[in-house]
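Report on the following structure.
All protein chains but one are shown at their positions in the complex.
Chain nomenclature is as follows: A and B, assigned in order of appearance, with residue numbering initiated at 1 for each chain independently.
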Amino acid sequence: MTTRRRFLLLAGGAAVSAATRAQLPPDIQARRKAALAEAVQKVTGGAPVRPGRVKLELPPLVDNGNAVPLAVEVESPMTPADHVAAIHVFTEKNPQPRVISARLGPRAGRARIATRARIADSGAVLAIARMSDGSFWSDSVSVVVTLSACLEDGLI
Amino acid sequence: MARVVVTVPSQARRGEILQIRTLAGHDMETGFRHTQAGERIPRDIITRFACSYNGVEVFSAELHPAMAANPLIEFTTVATDSGTLEFRWSGDNGYSAAHSASIIVV
Partner (left out) sequence: MSVRAFRVLLLLAFAAAANAQIAPAERRSGYEDMGQATRAMQDDDAVNPATLWVLEGESLWRKKTGAAAVACADCHQDLRGAAARHPAYDAATGTLVNLEQRINQCRTVRQQAPALAYESRALLALTAYVGRQSRGLPIQVEASERTKPFLDAGRATFLRRQGQLNLACTQCHDERAGRRLAGVTIPQGHPTAYPIYRLEWQGVGSLHRRLRNCMIGIRAEPYALGSQGYVELEMYLMWRARGMPLESPGVRP
C-alpha cells in the first residue's frame, strides 16, 4: 500500500472514531432519565418520595448555566425527635445528576442550605429531603438556561 | 495555598441561629469536558465539606461534579457555647483546605 493511501485510511479511521466519540447516543434523554432515577434510588433505597414540605428556590431564567444559585428550605421543627437528616439535590439534564448531599441534624436550627449548581440545559432540578422518621419529601423546579453572548473559543 | 472565604458572626446569643457562608477557590473540573484533541479532562473536584463546632461535626456535605466552580455552601448552626468553628474541605488529588473561626456566645 502506498504511504499516501495508508495515511488517508488512518486519517479517515481516526476521524470516524473521533466523530462517534463526540456524538451523543440517540437515546441520551432516556439514559439521563434512567441515571437520575438510579441516583435517587441510591439515596432513598426505593422508599416512596412525596412532593411537599420542601421548597427549592431557583431563578426561572438563568443567565449562565455554569453557576446557578439555588436554595433548599424544609419545614421542620429541627428537634432531636423531628428534624431533617439530609438534603439531596439533583439535575435532570446533566451527564451526571448529583449536585450536593448535605447532612443536617437538630443542631442546624433551621433546615436551609444554599449553593450554586452547574446546569447543562433547560430542565428540572430536584431536591429531596430525608426526615428523621425515615420519610422522603421533595420539590422540583424547571429552569431555562440561556448562554452568554460573545464566547472565547468561537463555539457558535 | 488553598483559598477559602468564611463569613460567620464572631459573637451571638445562646440559641441564636448562625448563618454561615463559605466559598472555596477550586475549578471543580467535572470530568465531562474534552480537549480540542478529543481527550477527556479528568475529574478534579472538592468532594467533601464539614463544619465542626467545638470538636463536634454539626454539618457536612458531599459535593458532586454538578457543583459550580468556586463552590459556595451556605448553612446554619445553633450558637451553643463559646469556642471554635472549624471548616474542612477535601477532594480529588489530595486537595484539602481548612479554616477556623472563634465564636463568643453570650
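Just so we're on the same page, contacts are C-beta pairs under 8 Å (C-beta built on N, C-alpha and C of every residue); 3 or more make two chains touch, one makes a residue touch a chain.
A quick note: this is a predicted structure, and the numbers were derived from the prediction, not measured.
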{"item": "Chains in view that touch the one left out, judged over the entire complex", "value": "A, B"}
{"item": "Options B:Ile17, B:Ala69 or B:Ala101, residue touching the unrepresented chain", "value": "B:Ala69"}
{"item": "On subunit A, residues whose C-beta touches the chain left out of the figure", "value": "59, 61-64, 66-69, 146-154"}
{"item": "Positions on subunit B where the hidden chain makes contact", "value": "3-5, 7, 21, 23, 25, 27-28, 68-70, 72, 74"}
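Here is the rule we go by: only the chains that are shown with their structure count from here on.
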{"item": "Centroid spacing, where centroids are CA-atom means, of subunit A and subunit B in whole angstrom", "value": "20"}
{"item": "Subunit A partner contacts - residues on subunit B that touch it in the complex", "value": "17-18, 28, 30, 32, 34, 38, 53, 56, 58-69, 71-78, 80"}
{"item": "Residues of subunit A defined as touching subunit B within the complex", "value": "18, 21-22, 66-69, 71, 91, 94-105, 107-110, 112-119"}
